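The structure appears below as structure tokens.
With one protein chain held back, the other chains of the complex are shown just where they sit.
In this document, chain identifiers A and B correspond to the written order of the chains, with residue numbering beginning at 1 in each.
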Amino acid sequence: MKDKEKRKLRGDVEGNARALATGFKYLVEPNRMTLDYPVESMKLAPNYRGFFTVDDKKCIGCSMCEMVCPPEAITMIPRVVSPTGETLPVQEGASQEAGAKPAKKTKRPVVNWGRCIYCYFCFDICPVDAFVRSNVHDLAYYNDADYRPSYEGYLKLPEDPVKKSKKVVPRPDMKRGIKYEPAP
Amino acid sequence: MIINNEDIIKTAKINEDEKKGIIDVFVTDVNSLKNVALSLSKMGFDHCLSVTCVDYRSRMSVIWHVSSYSNDEYKGHVVQLRIDVDTSKLVPDPKYRAPMIEVPSLVEVWKSAEFHERETHEMFGVNFQGHPDLRQILLPEDFYGKWPMRKDFTFNKSGIKYEFE
Partner (left out) sequence: MNLNEKVYDISEAGSIEPEGDRTIALQIGPSHPGSGHMRIKTRMDGDIITKVDADIGFVHRTSEWLSERRQFIKAIPIVERIMLPDTVHANLAYVLALEKILNIEPPPRAQYLRSLAAEINRITSHLYGIGIFGIFLGSSTVYMWAFGDREPFIDLMEMLTGARITNSYIVPGGVRWEMPKGFKEKAESTLQYMENRFNDYNDIWAKNPVVEARTVNVGVVDRNRAISLGVVGPNLRASGVDYDTRKASPYAAYKDIDFEVPKMNHGDSYDRLLIRIEEIKQSIRIIRQILKDMPEGKIIADSIYSQLNPVMKKVFEQEQRVMFPAFFNQMRPAAAESIARVEAGRGEIFFYLKTNGDKYPYRFRWVTPSFRNLAYFSDVAVGYRLADLPAIYGSIDYFPPEADR
């Protein structure tokens, strides 16, 4: 062990010169890695975990997603099934079904986007694979209430807010690390 | 048998679980805890991974997890030095929400246990006797004496959903 022995500093001119030369190299040829958002934006992979919605036809209202949700973002809201197979709010369904056969009660999940952490546990626990994914992730709301959509609002997948921007994909590059190329 | 020290075998119950990687050393007598720790330290278990406590309501068990950096044979094993304290006969102290339990501190044996014992002290109300600097470490000052990690600690707002109106 050389613990007690003091190390010697090199302190050489060469080291300083090399550091300055490297700095100068990147001053002349910078390897900028950043993306000019929102003029350009990334085309994300299909497996990217972004906003998601539920397929109203497939969902069976079993509440598994509500149980598994780690931040408790999912709430099950009561719905009734209409004769055409679609779900309606409870009051609306009840008035339509008056006199006819009794409405079948069911539940549907709604996600509070202010709490969701995009772990996709709900996605994977669903016994009928009813969730629909999207890779939209850059969304902002004007007020807090918008983070908690109604069921009808939740069913619509949000549109990409930077749809008009130039779409690029990251590629590994020997000089820059990441280079953004136009998306195919 | 990994633990072959006679002093430890005499004073503690040893249970080696190869699969889970734990060697459980259960000390029944508080007074012999320090001696067992010293014997372990002499064997080569040179650092403390964690100090923790498990609250079983009628008793609490304080656990030191120790392992070795320098001894190749013991590197892959974790010794769980464990002692149980009966909580049913403790006298309530008006200063604290629940009475503290007392166990000897092992900081003299393993210096690395210092911060872990401080944390266990504020979370579980374990008074480590002989600890050089038994202060709070993580919680705010006004939380002293509440022992939040004990099972009887209740917090009436637990599970509330934050809804903004």
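By definition in this document, contacts are C-beta pairs under 8 Å (C-beta built on N, C-alpha and C of every residue); 3 or more make two chains touch, one makes a residue touch a chain.
Everything numeric in this text was worked out from a predicted model, so none of it was measured.
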{"item": "Residue among A:V81, A:I125, A:L155 or A:V168 touching the omitted chain", "value": "A:I125"}
{"item": "Interface with the undisplayed chain - residues on subunit A", "value": "1-4, 6-7, 9-12, 15-16, 18-19, 21-23, 26, 31, 33, 45, 47-49, 64, 67-68, 70-71, 117-121, 124-129, 170, 172-174, 177-178"}
{"item": "Subunit B residues touching the omitted chain (full complex)", "value": "19-22, 46-50, 52, 54-55, 63, 65, 69-70, 75-78, 80, 95, 110-116, 127, 134-141, 144-145, 148-149, 158-159"}
